[in-house]
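With one protein chain held back, the other chains of the complex are shown just where they sit.
Labels run A and B following the written order; every chain starts at residue 1.
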Amino acid sequence: MSKGIKIVSGAIVCEECKLRGDVTIGGGTIIHPSASIIAEAGPIIIGENCLIEEQTKIINKAPVGQIDNENVQELIIGSNNVFEVDCAIEAIKIGDNNVFESKSFVGNKVTITNGCIIGAGCRLTEEQTLKENTIIYGENCNMREGLDRPLPQTLQMDTLIRMLPNYHHLKKPNLVNNKKN
Amino acid sequence: MPLYEGIGTEKLTVVMDLGAAFTKLGFSGEFAPRHIIRSEVTLKGSNLTREIYSYVNGDDLYDLLVEFLHMIFFKYVLLSPKDKPVIIVESLLCPTIFRETLAKVLFSHYEIYSLLIVPSHLVSLAPLAINTALVVDVGYLETTVIPICHGLPVLHAWQALPLASQAINNKLRKHLHSCNIKISEVKQNIIDDIKVRCCFVTPQRRAIQFLKSNSQLNYCPDLQYPLGGTKIINVPGKIRETVAEFLFEEDNDHQCLSTMVLDSILKVNVDLRVKLAENILLTGGTVMLTGFKARFKEELYKQLNSSRYEKLKLSKFMFHSAPSKDNYTAWLGGAIYGATEVLGMKSITREYYFKESRLPDWPNMKDNSRIQ
């Protein structure tokens, strides 16, 4: 395991996933095999209880031509986010309770607040900050505002916490939950 | 036989209003159309979407209408057209080629039993239960004004100008192009959507201010319109507020929407002028633009002060609001007519059509001279 990777106890991180650079993974977060998290331009910090499914690519990528060693940009991902199969995320910042559906793409000029849903196959690249509870859906990336945040996937997460260790090798957590401090 | 008519289930008759941009369809005796769809077809094979009104000649239009009506009958109306009556709501100024081709398609391709064509301006009054009014139809291609007096359209007083939705769309596209890059290929329905959701007609007082060079007024706030996630169209407040201004600006012939109405009133007998001015009905989808009606009224009063219309001696205008949305008032009129026995009395049957192989029409002397 490379040096920069910090896994808080309680997280389930499969051995076959690809972690590069300075990555911090919060407690209760589940990372499936073959997901890749690449901290290229700066560290990536993932909050608690996120679900990161297969083929997900979370990349901290600086805008082209802006790689700046002095001003390191962190990618902070909040808690209770769901990254569905084969989504690619390069956002600036991600809040809590968001859902990134399958094959969605979020470019590196986009800031995601809380409770947003990026629909299956939607591509967001233009510079923008999504308001809370925004829902992007459909072929033309139509936008609407939801009433509430999407419900967390507790049932699914519980099952995965039980099942995944039975079938996969896990990376050992190397950080004690220091939330109390 | 007529004794038995009307007993049992009510007959459903298809009522269609084929507009240049949108087609309204539904059944007679109902209070709103079932569907409002774009008047366009996607051609099989090439996957090209074409508007019905983009025809190059009669044969082309025939094929377009066959495709379009097929979609209407089997996707929306869900009725075999064969041996059924059909009601078409149509402008009195509809091109002859369109009328004739539509009738040909309906009678010879779809083999309908009978066809009733009702003039849109006249039937627009049916939902109001009145028979004298000035009907201003602001549609997609053009605005037409026809006074209806005691249930008869006064045709010599008609006015028509291409000041309508299509012109607004073109203006909007042009203006947006100047402040956004790569917007020329944006589809028509996006332009329509920007117009409907972002733009409005500003009150007269502001419009006058904007025309002055030293105007201190600020335009309404700018707007970001997201387009497909990969692009954001910047819609400046100036465009939002003034894109429809040209409807009220007099052109080189000193004509605009308000003068059309007053010119039309001028051409009518003196006795009827006051009555028409106090019974104005605005129809067509474009009048639903936010602020349109308020501005329209202001403009009428403004024109009244000019020397051209002094002799009208009008002091007030009154407007009707139909028990419908403005874009389907004419359709609703057709549906009301269709619920009555007019269908059996006045419609053109298949036998008649194939005997004459043309439709009766008001500009045709053969149909005209009989009345006189």
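One rule holds for everything that comes next: a contact is a pair of C-beta atoms (placed from the backbone, for glycine too) under 8 Å apart; a residue touches a chain by one contact, two chains touch by 3 or more.
Basically, contacts and distances are computed from a predicted model.
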Name per UniProt, for the chain absent here [options: "Peroxisomal targeting signal receptor", "Dynactin subunit 4", "Sedlin" or "Large ribosomal subunit protein mL44"]: "Dynactin subunit 4"
Contact with the hidden chain (one of B:Phe210, B:Tyr225 or B:Phe246): B:Tyr225
Interface with the undisplayed chain - residues on chain B: 2-3, 9, 12, 22, 24, 29-37, 45, 66, 70, 73-74, 76-80, 82-83, 107-109, 111, 126-130, 133, 189, 192-193, 196-198, 200-203, 206, 220-221, 223, 225-226, 241, 278-280, 288, 290-291, 293-297, 316-325, 327-328, 332, 336-337, 339-342, 345, 354
Touch residues of chain A, complete complex, unshown partner: 117, 119, 131, 134-135, 137-138, 142-147, 150
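One rule holds for everything that comes next: only the chains that are shown with their structure count from here on.
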Chain centre separation (chain A, chain B; CA means) in Å: 52
List of chain A residues in touch with chain B within their complex: 122-128, 136, 140-141, 143
Of all residues in chain B, those that touch chain A in their complex: 224, 226-232
